[in-house]
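Missing here: one protein chain of the complex. Every other protein chain is in place.
== subunit A ==
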Amino acid sequence: MDLAVEGLGHRYGGTEVLRDISLEIPAGRILCVVGPSGCGKSTLLRMIGGLERPSAGRVVQIGEAPATSLNPLTFVFQDFALLPWRSVAGNVSLVLEDNALPRARRDAIIADVLARTRLSDFAHALPRQLSGGMKQRVAIARALAVDPAVLLMDEPLSALDAQTRELLMEDLIGLWSRTPFTAIYVTHNLAEAVRLGHRIAVLSRRPGQVREVVEIDMPLADRQAGDPELEAVQARLWDLMRDEARAADAELLDG
């Protein structure tokens, strides 16, 4: 199943936040969306996931989602969005309970995704007992449980410290290498974008427009922090973004 964004635009009241965005999201690849803060990249993601309605243009699904997928478009949120009153296993269970699955099947899925995210030992822990990195791994496990066709990741590592971010990035690369998934990964962190993105779409400041889409051919598994080729791409992305980011920083939020 592929996704395509066609001529998408959006305004909040009088403020135009997105203008004429067209993107293709082919199956099995990760598209990173980068841009200065306030450029509407999270809004774009919410529109792709059907949580918000664009004022112009549309998001199209090409082909059917696999029949096994319980929730084709699945979000991973920046602030984890875990229910504090449910255990790790309970948080994963939440998204399965509305599907008529036999109990044994549900338990098997929970055990499987917790094993894949190395959380099996913490199945009965409550979110407040977990570190930030573990919380995000729970959120990723929860997303994997519904067997998504496309993962929509909204700055999933931004709330974490640098070391945890590095570890979780390796986790994500590991997950993708074993079973490639489709993902749209929104971030303002260029280092994350060059590590995880097969393609990187650079948005301009508000109103967000696609300035350029950069392809990186190097396999995800071969990408290391500090690789000169990636550094070069990152420098180029920063060149594209620097003036935009500076201008965005000088704007009033409600201007």
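Please note the rule applied: a residue touches a chain if its C-beta (ideal position, glycine included) is under 8 Å from a C-beta of that chain, and two chains touch if they have at least 3 such contacts; residues count from 1.
To be clear about the criterion, contacts and distances are computed from a predicted model.
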Quiz item: For the chain that is missing from this picture, which UniProt protein name fits: "SsuC_3 protein", "Elongation factor P", "Spermidine/putrescine transport system ATP-binding protein" or "HEAT repeat-containing protein"?
Solution: "SsuC_3 protein"
Quiz item: Which residue among A:G13, A:P84 or A:G226 touches the omitted chain?
Solution: A:P84
Quiz item: Among the options A:T43, A:T74 or A:Q234, which residue touches the chain absent from this view?
Solution: A:T74
Exercise. Decide which residue listed in A:A4, A:A27, A:A65 or A:V95 touches the omitted chain of the complex.
Key: A:V95
Exercise. With the missing chain put back, which residues of subunit A would touch it? List them for me.
Key: 49, 51, 70-71, 73-75, 77, 79, 81, 83-86, 94-95, 97-98, 126-128, 142, 146
